[in-house]
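The complex appears here without one of its protein chains, the remainder shown in place.
Here is subunit A:
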Amino acid sequence: MSQQGYVAAPPYSQAQPGMGGYQGGFGTGLAQPLHGHYGGPPQAFTAPTTGKGLLLFISVVRMRQGLEQLQQVCTHQIVLLHFTSYRNCLASGPMQSPPLPASSVAQQPFQTPPPSAMGQPQMPPVLQSPHMSPHMSPQMSPPQSPPANMQMAGQPMSGPPMSGPPIAGPPMTGMGRPFPGPPAPGARGFQQPGPGVVGPPGYPQQAGMPGAFPGAPGGLAGPPQKKLDPDSIPSITQVIEDDQGKQGGTVYKTNVRGQVPPLVTTDFTVQDQGNASPRFIRCTTYSLPCTADLAKQCQVPLASIIKPFASLQKNETPLYVVNHGETGPIRCNRCKAYMCPYMQFIDGGRRYQCGFCNCVNEVPVFYFQHLDHMGQRVDFYERPELSLGSYEFVATLDYCKNNKPPNPPAYIFMIDVSYNNIKSGLVKLICDELKTLLENLPSEEGMESSAIKVGFVTYNKVLHFYNVKSALAQPQMMVVSDTAEMFVPLLDGFLNNVTCQLSHDPVPLLSSLLDQIPDMFADTNESETVFVPVIQAGVEAFKAAECSGKLFIFHSSMPTAEAPGKLKNRDDKKLVNTEKEKTLFQPQKGVYEQLSKDCVAQGCCVDLFLFPSQYMDIATMADVPSHTGGSVYKYNNFQVETDGEHFLRDLRKDVRKSIGFDAIMRVRTSTGFRATEFFGAIHMNNTTDVEMAAVDCDKAITVEFKHDDALSEETGALMQCALLYTTINGQRRLRIHNLSLNCSLQLSELFKSCETDSLINFFSKSACRAILNQPLKNVREILVNQTAHMLACYRKNCASPSAASQLILPDAMKVFPVYVNSLMKTAPLVGSTELSTDDRAHQRLAIMGMGVEDTQLLLYPRLTPLHNMDVSSEALPAPVRCSEERLTDSGMFLLENGHSMFLWLGQASPPDLIQSIFNLPSLAHLQGNMCALPELDNPLSIKVRSIINGLIEKRPNSMKLQIVRQKDKPEMLFRQFLVEDKGLHGGASYMDFLCYVHREIRQLLT
């Protein structure tokens, strides 16, 4: 956790500290090249002062022919895009490519592409601002070029717009402002009154949103302009579909070094043949640059996303457990790497050379085996640790706390019984659910019952512990009011083995207790709660029972009672978009910090279920879960009728998750590079050991690597992730994941082996961490810059020469800009006062623990049309792009991003559709608060429900189904997930962003 501020450290990866341009340049007009290593002259971008002036028409040319040609040139696919820009006529309003609202920068010179760069020198941008640059034409000119038109496929690449003189822009004055900010709020030009408005006219508030970027793909502006064909820009759905088509249903064998796995969205089966399954580890690139210089040059972050407990598919083999006996697993003497397929046996099998540090070790006598003619051990296929990428070792006492075998872990359910939760019926709901839930605790494979022990605590201002020892005639409740110094009042009888009790007791004490709890507090009027003491109690309980475990805390309000960790309202919307915005995300220090440490030390994972009705400082409250491998669930204004089932599904999933406790993870690498940064719901005491109180099947740790030295193309790069943990049965184990990567001196190799989904996972997490220490504005700027930088690097080094106006994207990263744009529109990064601080903090923390699938889905929700699917087919209908344009008035769409789920109904939905889904005569009859579809016996209803249930089942979080009608007020919520469109709370459309990035790239290339 040595993150010393986002600025001090190079940005997301590889950049050297000396590159000052990243830090200071933005917004200060620093006359220094941004990206010095490109060596170009200062870019000729100038800035119209307000967004009003710059009008940009883009025509996208899909150059199939050119593409084909290029494919022959390059060894990999590229997508070639040709953008030409046009000036819009002024009347149609400004075209604003700036993706980000940042009102504070309004007075600063804006940097826009100079006319020359656009190939339209005769159309200088029109400026009305007093800050305009002297070289710019003060007058507006009508568009002189022909209207933008689609370049037909097969046409030469240099279309008419390309024919302009080469770049000869005036010297740049607004250097360092890659982000043309929006004009000052209220600037007239921001309204988008153009006739071709795509946004539904039903939302006047959209335009009035301060700082928001109204509008739509750049093409909407003027009558002379044709609408851009959105299909022409790279589509994620297309990429997904292609990959699914190509690799879906195949068996992916992990026997090749540096092999790029199928996409996370693709349905495939993994066969472990010496490298860890991509379900466990995914990398941003599978071919590392050989040298630090190369890495620096390309700016592609080198990172792995490790999900040590990822769930495997049913047809995939679970991990083998290897027992090396009393001496423990065999490890390299020097670097302590565990026995793995990368150990090279030599000397007739008597010795082996470590693949990580090259140290030569003796083979222990009991482990000796002869080598065959290939130099491979004869028992190669009998030993998982020699032939597989992932396996487990049985850990010896040396690997246990205090050299004592661990006890089985425990789950403690801690229920806030203050007035809010009683009144909402939540307590009763939980208690009722627990009765059945407890019979389904996770258990080790082959075990009949779960070894997990269970305890109960309720609390408001004081804590109530329950003794349900089976010898008792009735449960005992013990109240602890000394919240200043928390302790556990009982040992015996607090943590019990539930499975035994439920099956053996005719009238189980536990049921009786769970029946009684809601009644006991039925007439409570206590509304104050404590929080830190609750977690402390859990830690103390685990300490007393000498076990690790998980706390399930059901909490409703900010802890205001007099106790450690008391919080006060520090929500301040005025801080949004200021330097101090980061404080909204920063947890309160002090007792919370120490608490995280204590939790991790004891192996106490905290899962928080929050039921807030107002601000409750989630940044602070969720700090402990986010350091202990826990999850935070949040149900705003919880109502049993509408949110109950949703919450219970989450709870069930959470309780039944496969999980490991008291874990320490270490990532070892072969010489030449090493892990430097770790992102996740983790705690780090030093720079190498990742500590997690628990790690479940949905938690991923993103690890960034840096070069120490040059890597060799021949030996490649190896990494071994070793996770020491306690199983749910109380066994100490080591889970090993090995992965070998290629190394290359060719950047093209690297770009070819990139994985966009992993990249965006890395960027999401690093950005989410960065906003703790930096103004959001900077973070967004860096994101865009690095995106441009990576792409520019590709363009420069890997792509065949082409006109500057062409946007060339590496195939593996062609949809990367969509994700980056979407990332910048996520709640934490968007910087809008419309969003609740708690929601933003919550999402920020959630992202930190996410795996590649989760970030992918979060940043690009699935929008699935349901109105025209084949109800008889098993397959899911193909998703469409997340854009309003894809919606149809008579359609029904399902949108989900892993956290929210919407069923959108067009206003012209045919009545028979409504009838068969809702059993209602028309859309108008639909009640607003419906959260589940009625069970109707018709093929469509069955199919739709099975799709929805399937998705809910599949995702880590259960989602609440929200039904929205087109043009209804709740549609706003839905629309913010259409990530290709302009953001509801600010943020550019995909098209605009792409243009903007393109401009940036060109700036970098010149």
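Criterion: contacts are C-beta pairs under 8 Å (C-beta built on N, C-alpha and C of every residue); 3 or more make two chains touch, one makes a residue touch a chain; residues count from 1.
Following the convention adopted for this analysis, contacts and distances are computed from a predicted model.
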{"item": "Chain excluded from display, named as in UniProt, from \"Coatomer subunit zeta\", \"WD repeat-containing protein 73\", \"Ubiquinone biosynthesis monooxygenase COQ6, mitochondrial\" or \"Protein transport protein SEC23\"", "value": "\"Protein transport protein SEC23\""}
{"item": "Touch with the omitted chain, as defined above, among A:Ala473, A:Ala875 or A:Ala924", "value": "A:Ala473"}
{"item": "Touch with the omitted chain, as defined above, among A:Ala276, A:Cys354, A:Leu513 or A:Leu741", "value": "A:Leu513"}
{"item": "Contact with the hidden chain (one of A:Phe380, A:Phe487 or A:Tyr615)", "value": "A:Phe487"}
{"item": "On subunit A, residues whose C-beta touches the chain left out of the figure", "value": "462, 465, 472-482, 485, 487, 489-493, 512-513, 516, 520"}
